[in-house]
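Below is the structure I would like to discuss, written out as structure tokens.
The other protein chains are all here in position, but one chain of the complex has been omitted.
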Amino acid sequence: MSSVLYDTPGPKAKVRNWIYTGVFAVVVALALWWILDRMAQQNQLDADKWLPFVTDSQIWTTFLLPGLGETLKAGLIAMVIALPLGALLGIGRLSDHAWVRVPIGTVVEFFRAIPVLMLMIFSSALYVMLGTVSSDLRPLYAVVTGLVLYNASVIAEIVRAGILSLPRGQTDAAKAIGMRKGQMMFYVLVPQAVTAMLPALVSQLVVILKDTALGGAVLGFADLMSMNRQISANYSNTIATMVVIALIYIAVNFALTALASFLERRLRQSKKGTGAVVEGDVAEVDAGGAAGVGKAP
Amino acid sequence: MKLFKAGAAAAVAVVLSLTATACGGGSGSAGDGGTAGGGKDKIVIGIKFDQPGLGLKTPDGKFTGFDVDVATYVAKELGYQPDQIEFKQAVSAERENLISNGDVKLVVATYTINDKRKAKVDFAGPYFLAHQDLLVRADDTSITKAEDLNKKNLCSVTGSTSAQNVKTKLAPDANLLEQGGYSECLTGLENKTVDALTTDNSILAGFAAQEKNKGKFKLVGLKLSDEPYGIGLKKGDKELQTKVNAALKKMVEDGSWQKAVDANLGPAGYKAEPAPQITEGS
Partner (left out) sequence: MFDFLTSGQYDVLGAFWVTVQLTLYSAVGSLVWGTMLAGMRVSPVPIMRSFGTAYVNVVRNTPLTLLIIGCSLGLNQTLKITLGGEDFKEIGFRLAVLGLIAYTGTFVCEALRSGINTVPVGQAEAARALGLNFFQVLTLIVLPQAFRAVIAPLTNVLIALTKNTTVAATIGVAEAALLMKEMLENEADALFAVFAVFALGFVLLTLPTGLLLGWVAKRVAVKR
């Protein structure tokens, strides 16, 4: 209970805090009660809308788990393709040659400025035009393409921030022992930057997973999000299904976020490394402002 | 450094397994749709997965509905046993693509025959005549004709022709809510946020006939449009078209057709019209 923002509460403040606690709890409880009451009025709390998720294991094996599988598949494929692509773009942006740096910078800034939903819709239409992808795989391809285009440019920024976050001494030392630029990048800077970037990359995976839901809602991708329709066609329980699907997303993403902050803490405390780290939080929003976030402890 | 190595190893493992699955998924479905798959012949048929009474994927992984019964019957006549049928989801916007890419042999998915579609695919049938109708709450007597929809809240699926039909011709003052799917509309109807849901009466009957919805909704019984359902197949495949037409004819003649209608759409009190004359391909 100690913070620089307020004094340690004395007897009066303690009473006041208890009052605030009470008022706040009552307000939250009232809001909750109102929502539940309204839902009950609309028969949305009926047992037969919710029980299937507990009593019927098939609802999981036929709909929810395969849907989650598609979501994870799209997310991981996108990550795996975007990672090397983003690394190349990120390193390219640090190049000493303007003819490499400027075009790559333009590409990165371009794809970062465009909503990922638009990239997905565009990819989908592009695959229709090309006609080379079979129709049932096209949603997956479109989702992955959209995610890769966007996330490669975000990862490029994470990589750049990761390399810039390393202490200057690393570069100086590498130069001092006569390494060439390429050697310095690939033997000294990149390996260390990867560790510094890990938390940000895991956070980015959360962003990717969340974005796959767009494919389910707009492009007919058979992901977790889209299972809502199939489940509620069987049980007519749209609201209950939405809540369960939301809980699954939250559980998966929460686990990944926790992993990211665990990695971040470990890296900060680690005595072996440089202590440089690109925070997950910042990459989550947009790694663009991350150029300076890698801070030494 | 240890962490990095472990991470790299994990990443490599993930890449390998993913490329393996991706390739596996890709090669299997690129074939003709009819004979793809090793050893045993299979037929791939596109149906809806989320329309009770017509084409529905149930929790046990099986498929039920009128379209499914028709598809199974036709497949049998073409020489495929039920276990040789592979059902694939055919969402409305994808039906033409699925056929022209050869991903499916047939599409039996509330597929209205019209000239625009006939430019891209051929149809067999029709095997069913549906009409645009309205679904309202069972106790609602205020809506008996399309004009009653003015000033009412109406729900339909985004971009559907039924919604546009009401908006432009029948009741221009209706407050139209467009949703991603019918079950979302049904939630609104059940909760009294919308007053009516419009689309083909067969689809509406399927939802109304669901165990959980019994007694909650009723069809108004209007015929706001004609929707002859056909079985979509590859353009120019006259041989298949003739065979499917013959199968449909036989299905009507031996009474299986009526049985399928009664079993799937009957519980809603919905009286389907007799089987339509086959007009395609003659």
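Here the chain labels run A and B in written order, and each chain numbers its own residues starting at 1.
Here, a contact is a pair of C-beta atoms (placed from the backbone, for glycine too) under 8 Å apart; a residue touches a chain by one contact, two chains touch by 3 or more.
None of the values given here were measured: they were computed from a predicted structure.
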{"item": "Which displayed chains the hidden chain touches across the whole complex", "value": "A, B"}
{"item": "Full-complex contact with the absent chain, from B:T58, B:N175, B:S225 or B:S256", "value": "B:N175"}
{"item": "Residue of B:Q84, B:T112, B:N191 or B:S256 in touch with the missing chain, whole complex considered", "value": "B:N191"}
{"item": "For chain B, residues in touch with the removed chain", "value": "153, 158, 175-180, 184, 187-188, 191-194"}
{"item": "Interface with the undisplayed chain - residues on chain A", "value": "1, 3-7, 9, 13, 17, 20-21, 24-25, 28, 35, 38-39, 42, 44, 109-110, 113-118, 121-122, 125-126, 128-129, 206, 209-214, 216-218, 225, 238-239, 242, 245-246, 249-250, 253-254, 257, 281-282, 284-286, 288-289"}
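Everything that follows uses one rule, which is that only the chains that are shown with their structure count from here on.
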{"item": "Gap in Å, rounded to a whole number, between the CA centres of chain B and chain A", "value": "35"}
{"item": "Interfacial residue positions of chain B with respect to chain A in the complex", "value": "1, 3-4, 7, 11, 14-15, 18, 21-22, 25-26, 29-30, 49-52, 56-61, 88-89, 91, 93-94, 97-98, 101, 103, 180-184, 186-187, 190-192, 207, 210, 212-213"}
{"item": "Chain B partner contacts - residues on chain A that touch it in the complex", "value": "42-44, 48, 52, 56, 58-59, 61-63, 73, 76-77, 80, 83, 128, 131, 134-138, 191, 194-195, 198, 217, 220, 222, 228-230, 232-239, 266, 272"}
